[in-house]
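Left out: one protein chain. Kept in place: all the others.
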Amino acid sequence: MALNWTRFASPASFYPLAGTMIPWFGWGAAVLTAIGLWLGFAVAPTDFQQGEVYRIIFIHVPSAWMSMFLYVVMAFWGALLLGFNTRLSGMMAQAIAPTGALMTFVALWTGALWGRPTWGTYWAWDARMTSELILLFLYFGIIALRQAIGEPRRADRACAVLSLVGVVNIPIIYYSVKWWNTLHQGASVKATGASMETTMLAGMLVMSFAFWFYAIAVVLVRVRAIMLERERGAAWVAGLPEVNR
Amino acid sequence: MTMAATVPAVVEAASGADQDGALAGLRWAVTRDLRLAMRSRAELGVQLLFYVIVVALFPLSMTPERNLLATMGPGVLWVAALLASLLSLPRLFASDHADGTLEQIALSPYPLEALIAGKVLAHWLTTGLPVALLAPLLALQYYLDGESVAILVAGLLLGTPILSLLGAVGAALTLGLRGGGGSLLALLILPLYVPVLIFGAGAVDSVRAGLGATANLSLLGAGLALALVGTPFAAAAAVRIALD
Partner (left out) sequence: MLEAHDLAGRRGHAELFAGVGFRLAPGEAIVVTGPNGTGKTTLLRMLAGLSAPAAGEIRLNGKSIAPFSPELRSSVAYAGHLPALKDELTAEENLTSLVHLAGAKATEPSLRAALDAVALGRKRTLPARVLSAGQRRRIGLARLAVLRRPVWVLDEPVTALDSAGVDLLARLVHEHLDRGGVAVLATHQSLGLEPGRVQSLVLGG
C-alpha cells in the first residue's frame, strides 16, 4: 500500500481521520453484538455438561481476549513513543488503558459469575484467574502513574516503560492454562481447528470482533478528547468547528 | 588561608562505554552505596526489626495451632519479606535525587544501567540477603521442618533480588512524585512480584506436600535471569525520563 502513514502521525491530521472512523466502528460494533448475542443465546445449542450457564462465555472469552490484546497494543504504542517520540503514540497509549482495564474487569466479573454454578465458587486462585487479576492491577498501576505525573511528556514515557515491563505478564496469562493443570479448560480455539461446536465458535468469534470494534471506537473517541486537551494551544484546535461553537 | 594557583589534573579514563566501564561503574555504585548504608546502620536495623515484628504478629493474632502455623508460615514469611523490602525501596534513588548526585550519576561516562545494577546489588545485600538469612530463625515460630526451611531460604535468595530489581524500576518511575514514595510504588511493582510470591511460597508448600520444589525454584531462577537482563535497562530509561 502506497499510503503514507507518517502523514497521520501528527494529531492535527489524525483528529479528523479518527472522527470519520468512529461511526463506522461504533455501528459495526452494535451490529456485530446483535448478531453475536443472537448466535450465542438463541442459536447455539445447550451444552450437555454445563446447561445454559455456559452462554456467559460469549461475553467472558471475548472480553478476556480483548483485555490481553489491548495491553499488547498499548505496550506497542509505548514502544513507538520511546523509539520515535511522536506525540500521537503517547496519546494512543493513554487512550487505550481505561478500555483495557474495563475489559479485564468484565472478564473477571463474568468469570466469577460463570464459576459459581460451574465449579461451585466465585473465585479460585488458579493460574489464569490470578494472572488476569494481575493484569487488572497492571492497568490500574499505569493509570495511577499517569495521574501522579502531571507533566504529559514525562507521564507518556514513564507509562510506556511500565507497560513494556508488564507485557511479560501476557504470555503468562495466555499459556498459564497449558503450563499448569488448573480449573480452566485447555485452549479450545486453536489456530488449526476448533474442538467446540461450530455455532458456539461462530458466536464467540463474532462477539470478539464486536468487542474489538467497540474498543476501537471508544479509544478513538477518547484519543480525540485527549488531543483537544493536550494541544489546546495549537492553531489547528482553535480552528475546529466544535471548539468555536 | 591562601589558595594555590593551579590544581594538578588527574588522569581520565578513555571511555566508560566498554565492558570495563560497565564493571567499573558497577563497582563504584556498590562500594559507595554500601559505605553509605554502613554509615546509616540504624536504618538497616529498623528495617530488619520491622520484618521480625511482622512475622511475629501472625502467631500472636491467632490461636497458635501447630499445623495451621506450619501451613501459613511460608506465605507469611514471604509477604513479610516483601513488605520489608518495599519500605526501603523509595530510598534507592530518593537520597541521590534530593542532593543532585543522581544527575551526576546519569551524566557519568559509565553506563547508567551498570551504575543502577550496582545500586540494586547494594540494596539487596542490605535488605534482601539479611531477610533471607534471618528466615530460618523466624521460621521456628511456624514449626517448619528443616527441609522446608532450606527450600524457603533458597527461594528467598532467588526472589529477594528480583524484588530489588523490580523495585528499582518502580522507584525510578515514581521519582520525586508527591504521593509517589510508598503506595504508588507498591501498586506498580506488586502485580509484577506476585508470580515470585506464588512460586516462592509454593516451593515450600510442594515440599511439605511431598512433591519436589525443583519446578518452582527453577521458575524463580528463570524469573531472576529475566529480571537481571531486563530491569537495569528499564530502570535506566525511567531515571532519564525522571530527570528530563
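A few remarks follow.
Per-chain residue numbering starts at 1, and chain names A and B are given in the order in which the chains are listed.
As a working rule, a contact is a pair of C-beta atoms (placed from the backbone, for glycine too) under 8 Å apart; a residue touches a chain by one contact, two chains touch by 3 or more.
If you're wondering where the values come from, they're calculated on a predicted model, not measured in any experiment.
Touching the chain that is not shown, out of B:Y51, B:W78, B:Y110 or B:W124: B:Y110 (per the contact rule at the top). In the full complex, subunit B makes contact with the omitted chain through residues 1-13, 15-17, 21, 24, 28, 32, 35-36, 39-40, 95, 98-101, 103-110, 112, 240, 243-244.
Methods note: only the chains that are shown with their structure count from here on.
One finds 33 Å separating the Cα centroids of subunit A and subunit B.
Those residues of subunit A that touch subunit B in the complex are listed here as 82, 130-131, 134-135, 137-138, 140-141, 144-145, 148-149, 153-154, 157-158, 161-162, 164-166, 168-169, 172. Those residues of subunit B that touch subunit A in the complex are listed here as 166, 169, 173-174, 177-180, 184, 187-188, 190-192, 194-195, 198, 226, 230-231, 234, 237-238, 241-242, 244.
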